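A single structure is presented below for examination.
As you look at this complex, bear in mind that one protein chain is not there, while each of the others sits in place.
Note that the chains take the letters A, B and C in the order they are written out, and that residue 1 is the start of every chain.
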Amino acid sequence: MSESHNHLVDNSLSGKIKKETGVSVARCYQCGKCSAGCPVSVDMDYPPSLLIRKLQTGLPEHEEQVLRSKSIWFCLSCEMCIARCPMEVDIPPMMDYLRHESIRLKKVNPASKNIISFHKAFLDSIEQTGKLYEMGLIVDYKTRSFNLMQDVMLAPSMFAKGKLSILPEVIKNRRNMKQIFKNTLKNKQK
Amino acid sequence: MARIGVFICHCGENISATVDCPKVSEVAAKFPGVVYSIDYKYMCSDPGQSMVVNAIKEHKLTGVVVSACSPRMHEPTFRRACAEAGLNPYLCEMANIREHCSWVHEKGDKTDQKAIDVVRMMVEKVKRNNALMSIKVPVTKTALVIGGGVAGIQAALDIANAGHKVIMVERDPSIGGHMSQLSETFPTLDCSQCILTPRMVEVAQNPNIKLYTYAEVESVEGFVGNFTVKIRKKAKSVDETVCNGCGLCTTKCPNKKIPNEFELGMGKRPAIYVPFPQAVPNIPVIDKINCTYYKTGKCKICEKVCQAKAIRFDQEDEIIEVAVGAIAICTGFDVKKTDFFPEYGYGKYKDIIDGLQFERMASASGPTSGEMRRPSDGQTPKKIVFVACAGSRDPAKGIEYCSKICCMYTAKHAMLYKHKVHDGTAYVFYMDIRAAGKNYDEFTRRGIEEDGAKYIRGRVSKIYERDGKLIVVGADTLMNAETVEIEADMVVLATAGVANPGAEELAQKLHVSYDQHKFFSEAHPKLKPVETNTAGIYLAGACQAPKDIPESVAAASGVAGKISCLFANNELTREPLIAFVDRTAPPEYSSCTGCFLCQPVCPYNAIEREDVKDRNGNLIKQLAYINPGLCQGCGTCVAVCKSKSIDIDGYTNSQMYYEVDALLNS
Amino acid sequence: MQKIKLGYYPGCSLEGSSREYNESVQAIAEKLGIELVSIPDWNCCGATAAHNLNKELSLSLPARNLALAEEAGLKELVVPCAACYSRFTTTQHELMHDETMHQKVNGIIGKEYKGNLRILNVIQFIEEFIIDKLDDNIKFEFNKKVACYYGCLLVRPNKILNFDRTEDPQTMDVVMKKLGADSIDWAYKTECCGAGFSVSFTEAVGRLSGKIVEDADHRGAEALIVACPMCHSNLDMRRPEIDKYNGKKLNIPVLYITQAIGLALGIDRNILGLQRHFVTVKLNDFKPFAKKIEVENLQITEEI
Partner (left out) sequence: MSEFEPKIVAFVCNWCTYAGADLTGTSRIKYSANVRIVRFPCTGRIDYMLLTKAFASGADGIIVSGCHPNDCHYTSGNFYARRRWMVFKKICDFMGIDTRRIVFSWVSAAEGGKWAEIVNSTNEEIKKLGPYESYHKLSTQDILA
């Protein structure tokens, strides 16, 4: 019967995307509107529509390219693509999923090291204090990324303008915060 | 008492190789009511048919069962034979023992038993058949054509030339439709006006055609062959019989700053106007909303200058009633405006226009006399961008279907532009080039190869204005989806083709169905493309879906052919296998309870409400009444009626009941 | 004047690098008799980092705050940071539309969020609680040409946020016109500034923010008006990178919309935190407010 193809088991990456996020890459007809509007498509190795194209073929080498791409890390989650996509292909949640998979399968693109280091430092800060400790974040990020020179000029003026505090603000219920991280991020990584 | 004859056919060996025909005949002879039973090699052969004819006469048969092939094959043959013998043809039934028996089962008792059961079933049925007369309905040989675009024009001329009367109703002051707005037409690039105007004039001059412009259909009643239509003639404020079309009034009217609909707002017109110079009829109308006299009670200049004394400020809408036998809907389509695409600038930039506006700009009779001039400052655009699928194939913001004509007209536009601005550059953003038609692909190739239109495969993401230029941001999906930015002087959006406003309302008046996009629905997408589900009402042109001129014209001629067939006879003969509501006399005793559950299920709107009144004219009851002109005999209402007040000839409740019983109680 | 009490989530940036945003929100609220009650013991919303790395974390961090706000009996929650607003609204949407996830997140945070909060971004807060009071309180007319910059997080994803239209939004412009400003039509209202890549991918931010600042300046705007701390820090603090990208120095200042309102209300510049900006805010010579400014209510034509 005509419904039967809904029951097909789809083990391709696009099949998993559909199952986990509800986003169907098959809907994309490669018009390129997302790529044209995406603010960082020039920085990406594959602009969003091309990334989707690679998922559409379902070929293992293409899926590998996707998971190892810079694109998934350069995506800003700005939602411009979905705001304009005529077929309503919801790219941002797909990007989130691909990032998670890329980490899980240890396929993270080396060029996105900085971005991930920053995200990790950011989350560490929250885990420790419950809030973002910007000074700590910058120090932490710099040690992780070895990007020591960048922004040294900015910090002193930020101090001067009262925009950076030396000591972190800490929430009271730090146990609760640890708990949340234990139940989510730490849980996944094990 | 029933006197039934049974005729078992061998079909050469097609049946007899599997089914024991003599045995079936023998058993059948003993069924109650059967007075004659025989088997024969080829029942449909001349001798076979004569056997039937003779047996009817000889044995005074009141019913015939031919047990042979599928009724879909030879039912008409044997019904004709019965009629020849003086038996009502509807007293003949066929039992299918070939397609449904000998060809699909193995030889043996089980198969014989099945054949016997099937014959018994049909014997029980035929005993309860009614003698029926084919329904004859008189045909009014006048056609109504609604809409005077190219489709309506073609349909009207073809029907009129076949010798029938045509009434054409056009909503605008002139016929011509969208084609009259076009500059040149694909795939030949011939001038649209040049080929259309003569046909428009023919409509006006053909003695068989009565043209009502500035008019609309008010209501439609009746059924195939016999429609009664009310037409509202909107007041033109001009006496058509007196006006000689000199046009003096239009030049003297002081109120000249009204946006011209025909030029899509790119030109102006006076309050008393003829929509375009070649208009048919060439009679002006007064736009009451904008006329100074209607607004303030002062002016009447047109009246003063009119030598023919044709102006009638007190004219009122007029309702005319006409009788027609068939209706052709040719109301065409519309194009979406540019302002529904937020990322393309909300229609706030003057130099972004739609395809139809481009047609006017390219047209020698248009507001720029055919010169390419951008609306904001009248400069010649040196770089122009065409955006295909601007609103089509876009479930998110536009419509999901492909508008079909825009690939072609966009290619045409790019060519026309290059023919007019030799040093200009034309870019086309597209997704696919849909050019499936005779000489269509060749046409778009010519645009690319010879006229140098630069096609970029990608959808435009955004258009914004900066320093008097329109920045068009798109992607080139054939080049790794790289972003392409073009600084254009003018942008033309190939906006979607959509249903005409008012199409839904018209469909409801006519009781014909329409799809989710408000286009009229054909009765069958392949085999009945110009019929609607209502007998006698047909469709042609872009009112069905976006269509180009060749397709619209082909469909219109198809409709004309259909209507001419209908008009070829004085009467319409229809199968009498239709439903009827129980009507005892007096009608108040009808078992119909007036619940009207049957009414909405009828696909043909054949069920009406009939008032039963007492002598004083007081309403006692409402009954269902099935219009025999509209009923197609599906039987849905029969199954729905809870009080069993509806029955259907050929498949009556008692027939079906006894068929089932006979089939099983062997 | 009866005091209005509203829930408040300042978020991390407003306590650190964007404290002037907090200061200006508080200042105008106080001036107009509104009390903003912070969620007790609130935590960071997780911003981009959390949802880039882990979905459940990205929902749990905001959910804890929402649950705490509910516990504290708050009905409305004002969230000035557009990024936090986006995370909160998305979380609320996801939890209310996915019961399994809702239960899971409740388990993770050890609290229950029922979904009864109304989450307001700064513009909604202004529209609902500030705008009507302006006429009686304005001292100066903000007679400048401004470019309102919405960024991405305020209007997208429209399906969830359901705020203004995604392309060419108007709500900020309406507020600015009400203050007497001439808000211009420009091309970068909703283009992304580079958001969370400020530190990790500064070149991109220079380019993206560079285009925004340049277009506003090119069209003669005297100030950029923003409603998000990330937009502000990118457009204001990243000026060296922006100027490098554009190959010229641009001096157009970037103001929070609350600072603009504050100026019109006659609040001291330092209380509004203008001295903290990297690009000096020179704007002065405001005209004294003379008469009510009638702004035509915007007709939203996008959604059909």
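Following the convention adopted for this analysis, a contact is a pair of C-beta atoms (placed from the backbone, for glycine too) under 8 Å apart; a residue touches a chain by one contact, two chains touch by 3 or more.
These numbers were taken from a predicted model, which means no experiment stands behind them.
Visitor: Let's see if you follow the contact definition: name the visible chains touching the chain that is missing.
Guide: Touch partners of the hidden chain, whole complex considered, are B.
Visitor: For a quick check of understanding: of B:26, B:84, B:117 or B:339, which residue touches the chain that isn't displayed?
Guide: Only one of B:26, B:84, B:117 or B:339 touches the chain omitted from view, namely B:117.
Visitor: Which of these, B:319, B:601 or B:620, touches the one chain of the complex that we don't see?
Guide: The single option touching the absent chain is B:601.
Visitor: With the full complex in mind, choose from B:49, B:77 or B:96 the residue touching the hidden chain.
Guide: B:96
Visitor: Which residues does chain B use to touch the chain missing from this display?
Guide: 70-72, 96, 98-101, 103-106, 108, 110-111, 113-114, 117-118, 121, 513, 523, 533, 577, 601, 603-604, 632-636, 638-640, 648, 650-651, 653, 656-657, 659-661, 663-665
Note that only the chains that are shown with their structure count from here on.
Visitor: Tell me which of B-C and A-C has more C-beta pairs in contact.
Guide: By number of C-beta pairs in contact, A-C is the larger.
Visitor: Where the centres are mean C-alpha positions, what is the separation of chain A from chain B, in Å?
Guide: Here the centre of chain B sits 53 Å away from the centre of chain A.
Visitor: Per the centroid of Cα atoms for each chain, what is the distance between chain B and chain C, given in Å?
Guide: Whole-Å distance between the two chain centres: 54.
Visitor: Where the centres are mean C-alpha positions, what is the separation of chain A from chain C, in Å?
Guide: So the centre of chain A lies 23 Å away from the centre of chain C.
Visitor: Which chain B residues sit where two or more other chains touch them?
Guide: Residue numbers touching two or more other chains: 343, 397.
Visitor: Which chain A residues sit where two or more other chains touch them?
Guide: In chain A, no residue touches at least two other chains, as defined above.
Visitor: Which positions of chain B touch chain C when the two form their complex?
Guide: Residues 339-340, 342-343, 345-346, 348, 397, 464-466, 471 of chain B touch chain C in their complex.
Visitor: Please output the residues of chain A touching chain C within their complex, sorted ascending.
Guide: 39-40, 43, 73-74, 76-80, 82-83, 92, 96, 99-100, 103, 114-120, 122-123, 125-126, 130-132, 134, 138, 141, 145, 150-151, 153-154, 157-158, 161-165, 169, 171-173, 176-177, 179-181, 183-185, 188
Visitor: Can you list the residues on chain A that touch chain B in the complex?
Guide: Residue list for chain A touching chain B: 29-37, 41-42, 46-50, 84-88.
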